[in-house]
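The structure is given below, and queries will be raised subsequently.
With one protein chain removed, the remaining protein chains of the complex are shown where they sit.
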Amino acid sequence: MALLEVEDLAVTFQRKGTRPVHAVDGVSFTVAEGQVVGLVGESGCGKSVTSLALMGLLAKRGVKVGGRALFEGNDLLTMPNSSLRDMRGSEMAMIFQDPLSSLNPVVPIGLQVTEVLKRHRGMKGEPAQKEAADLLDRVGIPDPRRRLKEYPHQLSGGMRQRALIAMAVACKPRLLIADEPTTALDVTIQAQILELLKELVAQEGTALIMITHDLGVVAGLCDEINVMYAGRVVEAAARRPLFANPTHPYSVGLLGSIPRLDAPKGEKLRPIPGSVRDNIAWVDGCAFAPRCAHRTDECLDGPPALVQTYTGHSYRCVNPFTSDEVEAAAASAPILRAPAIVDPSTETDGER
Amino acid sequence: MSTKTERIDRLAELTARTDEGGHGLWYEAFRRLRRSPLAITGAVIIAIFVLIAILAPWLAPYDPASQLWLSEIRGSEGFIPGPRPENWLGVDGLGRDELSRLIIGSRQSLLVGVVATLLGFTVGAILGGLSGAFLGMFGKPGRWIDSVLMRFNDMALAVPSLLLAISVATILGQGLVTVMIAVGVTQVPVFARLLRGSMLAQSHSDYVLASTALGVRKKRIVLNHILPNSMSPVLVQATLSLATAIIEAAGLSFLGLGGADASNPEWGVMLADSQQYLATNLRLAVYPAVAIIITALGFTLLGEAMREALDPKLRK
Partner (left out) sequence: MLRYIVRRLLQLIPTLFGLSILLFAWLHSLPGGPEAALLDVRATDAKRAEIRSALGLDEPLLVQYGRFMQRLLRLDLGDSFTTGTPVMEEFGRRFPATVELTIVAMVIAIGAGIPLGYLAARRHGRLFDGLTVTGSLLGICVPIFFLGFILKAIFAVQLGWFPSLGRQTPGIDATRVTDFYVLDGILTQEWDASWDALVHLILPAIALASIPFAIIVRMTRASVLEVLGEDYVRTAEAKGLRENTVRGRHVLRNAMLPVVTSIGLLTGGLLSGAVLTETVFVFGGIGSFLATAISNRDYPVLMGFIMIIAVIYVLINLAVDLSYSVLDPRVRVR
């Protein structure tokens, strides 16, 4: 049995006087023990909302949640609040995007770590202090004992995120959710944080859901990748197959839009035309249709069904890119030469 | 091209983003205000109040100064007639019709509120405006001007407002004008601080930086750009100040510093005068008090609604 099985998760925001917003519109994926799963997509595609729904961190009012999310067989979405609260921080943990605003500015770092230890592992006093210092050390913060007494504004961005990671892994959770953990950080720090996550995950066998809009992050880290668009998963595959054979036009577009240092001079960038607001509702057809280079009449007949291939690659498209087309596109744009991006023999994947 | 594809293209156009930008802060704020129950209630109350004040002489059934029913009171050992057909709100301690006094009194109260706020606003805005402009745009010498001006301001702020009003009123002597000036003076530091802060914040904005870089003269930047953009919190405060002015004026009257004019009733004075009848005729205090409370509430509701509507943090 998988660690986490998400089935048809749906989150609708309904505020007085406005149309309901289907932020998450039928998302399904699984996470196995120790697996790293990516949720990729542009801002507004519902990936963050998905994770917040799983953790039970969405507001109660004006929010409707549907579907099932089975964590070791227990549905997170219907669990009583107290049980969910017990699980948060101990079985499942989450780290967020902006490390400065995610830390309480008036409480010392040490206390913010020990409070998790106290809550879930019952640790107090000196043992808790020692454990907290050890945790900070493990995530790579120098001089941890001193840091315990310092306040968030006294730490640098990278160190704050490390501290948050320490708080998240303090109780050895089975599942860690990272919502754009590196977006707010410098590029050099980004790489360090990702390395840290990789290490921790490997050492403890923690499963990780990595949420990001950055395909590069995903390429280096994830076993399975789910590409989301407008609240649904439009393509899901293991890492190599996705980069080697992107099928959904959106994925193709995403990969094609990555600028590369070795692109010929004067070559134009290829963004996906339009924006996330140019969607239509899934009930009317494929939400991506207005922006899709590959669209046909069929695309407006109704929501495209999920197609599963025997390789475990699945996609939601009636007119997907064939591998020939991908080859052809790769020929004209060096970017899609997938093997160059994903190289299993090197530590740091690709050139970033 | 099939009809389906045409449909898609049209759909794409339809779902294309409509440009929401381009509307000013005021326009959006006004739209938000229109929907806010707080704002509407406040505005209605204010409208009624102003209407009554303007139409007062025609609305009041009797002359507020004439003690028509004095004989009734003298005769019956302190019994003062209450609400009855010929006096809807009854009669006051000196035999005058309470309703007429209340209606005519609205004029004075409105006058006090408006004049005091205008005074505070004008002087405060000049003080604060100069401060803010110099501090933000003129570097070192500007800072010096700001310190000097703000010193005065802090001095005024050091004394709690009612006491400040009392001090001013003592110099000027009793009367309605005194009350107006005294209350006005207490409002000056508030406006000064507010406008100064607002202008200071504006002068750090990107558009000011851009204008300066383009070589626009400082005076122009201040007058044409910073000043108009700093006005919104000041206007909110002006509305709220009107409420405070009416209440503080009542307080001053209570202490005996208000204009005790028989022919020109004023709510605060009416309230102060009603003290002597508290044990027997509480309603003589209730009527002017309720008038004051509702009017002040009207301005406060509108002012608070304005503050929320103009808050940039709440803009979508």
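First chain written, first letter: the chains are A and B, and each begins at residue 1.
By our rule, a contact is a pair of C-beta atoms (placed from the backbone, for glycine too) under 8 Å apart; a residue touches a chain by one contact, two chains touch by 3 or more.
As the structure is a prediction and not an experimental result, all values here were calculated from the model.
The shown chains contacted by the absent chain are A, B, with contact judged over the whole complex. Note that of A:40, A:55 or A:244, the residue touching the chain absent from this view is A:55. Among B:102, B:116, B:181 or B:257, only B:257 touches the chain left out of the display. Among A:87, A:141, A:194 or A:234, only A:87 touches the chain left out of the display.
Where chain B meets the missing chain, the touching residues are 151-152, 154-155, 158-163, 166-167, 170-171, 173, 243, 247, 250-251, 254-257, 271, 275, 278-279, 282, 285, 289, 292-293, 296-297, 300-301, 304.
Think of the hidden chain as still there; on chain A it touches residues 55, 57, 61, 85-90, 93-94, 96, 98, 101-107, 111, 115-116, 119-120, 151, 153, 164, 167.
The rule we apply is simple: only the chains that are shown with their structure count from here on.
Spacing of chain A relative to chain B, judged by their CA centroids, is 52 angstrom.
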